[in-house]
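What you see is the complex with one protein chain gone and the rest in place.
Just so it is clear, A and B label the chains in written order, and each chain counts residues from 1 on its own.
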Amino acid sequence: MGSEVTDETNGWQEAWEAAENGAVAVMDCHEEIPCNPCQEACPNGAIRVEPHVCALPRLDPGACNGCGRCVALCPGMAVFLLDRRERNGFARVTVPYEMGGKPVEGDVVQVVDGEGKALTEGKILKVRAWGGEAPTLLLTVRVPEEVALKVRGVRYRLIELDEGLEVENAPPLLDYPICRCEDVSLQNVRETLRSGVRSLLTLRRATRVGLGYCQGLFCQSSLREELAAAAGREAWKMGSFRVRPPVRPVKLGRLGGENA
Amino acid sequence: MKLRRESHPLVVVGAGPAGLCAALEAAEAGLPPLVLDEGSRGGGQLVKQIHRFFGSREHGAGKRGFQIAEELVSGCLGKGVEIRLGHKVLGFFPDGRLLVDGDEGVFVLQPGATILATGAVEKSFPFPGWTLPGVMGAGAAQTLVNQHRVMPGKRALMVGAGNVGLIVAYQLLQAGVEVAGVIEVNRAVGGYAVHAGRLRREGVPILLRHRLRAAEGKKEVESVLVEDMERGTWKRFSVDTLCLAVGMAPQAELAAMRGCRLVYLSELGGFLPWHDRAMRTDRPGVYVAGDLAGVEEASVAMDEGRLAGLAAALDAGVLDPGEAAERMEEVMDRLELLRGGPFGEPRRKAKERLCSMTGLVTGGAGRKAGIRGRTGRR
Partner (left out) sequence: MKKGKGCEGKAPGMRVRGHPVLGEPPGGREITVFLDGKPLPAREGEPLAAALFASGIRVAHYAAEGREPRGPFCMIGRCTECRMVLEGKGMVLTCLTPAEEGMRLHTPGRRGKP
């Protein structure tokens, strides 16, 4: 409700009041990230991202005509429309939508908050699309005014949250390969390190790590960490495998000039 | 070994946002390059990005990644850039020649100058069960659903709440894959709050201080064990797919093979080629741009590409120095702003440390500037 709105929430108080006269944008954008499509989207110049691209957007609710272009084009899907014209305890909220379900007007959906919890059920009053060849849908739902500012999305079904089932006793961790290509186990590498090996190249000679198809691309950083732990040094100082051509698999015949 | 030979005044390796923007700038300056890419479509990682992009107008912000890719490719073709897809660069030798594998066979390419825009590779780490089918990089899952339009499985768990993990988890939902949750060892979400918000409102829990312990299954992933680090308890998630989004590292093999000096900057993803503000490496005629020059946003990659293209054109003598300086200044100012804010700040500082060194970084001077370095060629 209006009482929950503070000035810190990016002009929501003004938006809440302006919404009595029709749809107005509410911006749920609180991090300084390099982004300003909302400013570009607004045909009325109501949104300013100033003085630079990382600044938070500022909305002039008086200049906002509620067209919803910023709602569709915000990459964070963090702009909504609020419309309190009805003045009967209900508000219309417009949210961006890019999930399945092919929404049509009249569908009854779950209206959810920022945590995905259902606030209420609501009927979709309006479906619009904006934003080029692969548009974003703008869904307008009618909700009780007191939850209007909490609305962050709609869902066709509420998925039962599965936080995982607790495991009684932690099972023992088995040995596993550190080098996928040559199938060299972590234990094998650690044993080799215990024997005093302190360089990536010697480790490779001793165990064949990094000699397979991927040429150490996938195991090199893990090997560096194992070496660093054994040597008591920083991982980045443990060197790298020398890069040799070809860096991509190629049939030998092709290197000989064949093209098959 | 008798291989065909070819030469070109400017070669760009990688047709992602950085490589294509470099090509555009160089072409505009009168030096249309030859662009090589191993993929079947131009645009690099943009091809599989279906969310709207951050940044500003210069970076196609508000448009979806694959749309930006199409625009960049057609922009390049319109300016006389030759893009050869399905071409793998197998080697980049200290004498400056490239070994290329394409549909015309393997050939040796002698470039006048080379812009490396080879991007980044997803990091991974070993854990019990990590070799089971169904365990994959988040990027692999994204490629499957958005590019090849098939699901990697029915129900997935995402490891890592950085932007990649959050975005791919959302895109798995869009494709019809259930997402059981996103686990993150840190106390806070690493990615943007808006990405976390989009996911939470779909009912996907983001479990902080949770550590991946094992993937289980006979032939494929059937469940995943996770440790709740606060309570010291373990949980088992019933999922058939486990996606790893634990960061990216610059793909610096070609730069290393060429002999470019590599430096280690953890804020930028690990080892990357040393470069100046105009994206020149310590090897003459070799430029870098995009994630190879430090893992950052696509918008940054585009502007770095523009800088590399301008620098290559300037050094080749086709661009008036005054004009080049003016354009570069404009792009550098924009880059400075893109790296503003709390997310960009560590990367801005790391880049500053890197670029504050002029010419070849020597060991002692590098250490003074907090740069950990080693030469790529040993």
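Just so it is clear, a contact is a pair of C-beta atoms (placed from the backbone, for glycine too) under 8 Å apart; a residue touches a chain by one contact, two chains touch by 3 or more.
Computed from a prediction, not measured in an experiment: that's the story for all the values here.
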Out of B:33, B:134 or B:270, only one touches the absent chain, namely B:134
Selected residue (touches chain absent from view) among B:8, B:63, B:195 or B:236: B:236
Given the contact definition stated above, which residue among B:8, B:64 or B:306 touches the chain not shown here? B:64
Touch criterion as defined above, residue of B:10, B:61 or B:121 at the omitted chain: B:121
Considering the whole complex, which of A:48, A:85, A:128 or A:180 touches the chain not shown? A:180
So that we can see where the missing chain sits, which residues of subunit B does it touch? 38-39, 50, 64, 121-122, 124, 131-137, 139-140, 143-146, 148-155, 174-176, 178, 219-220, 222-223, 236, 238-240
Mind listing the subunit A residues that contact the chain we can't see here? 97-100, 102, 134, 137, 162, 165, 177, 180-181, 183, 212-214, 217-218, 248-249, 251
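Please note the rule applied: only the chains that are shown with their structure count from here on.
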Let me have the rounded angstrom distance from the C-alpha centre of subunit A over to the C-alpha centre of subunit B, please. 17
Subunit B partner contacts - residues on subunit A that touch it in the complex: 28-37, 40-41, 52-54, 73-78, 98-100, 112-116, 131-134, 136, 152-153, 155, 158-159, 161-167, 170-171, 173-174, 176-178, 180, 186, 217-219, 221-222, 236-237, 239-240, 242-248, 250, 254-259
Under the touch definition given earlier, write down the residues of subunit B that touch subunit A in their complex. 1-4, 38, 50-57, 61-64, 67, 88-91, 93, 99, 101, 103-106, 121, 123-131, 173-174, 176, 178, 180-181, 192-195, 197-198, 200-205, 207, 213-214, 225-227, 233-238, 249, 253-254, 256-257, 264, 266, 270-271, 297, 299, 337-344, 372, 374, 376, 378
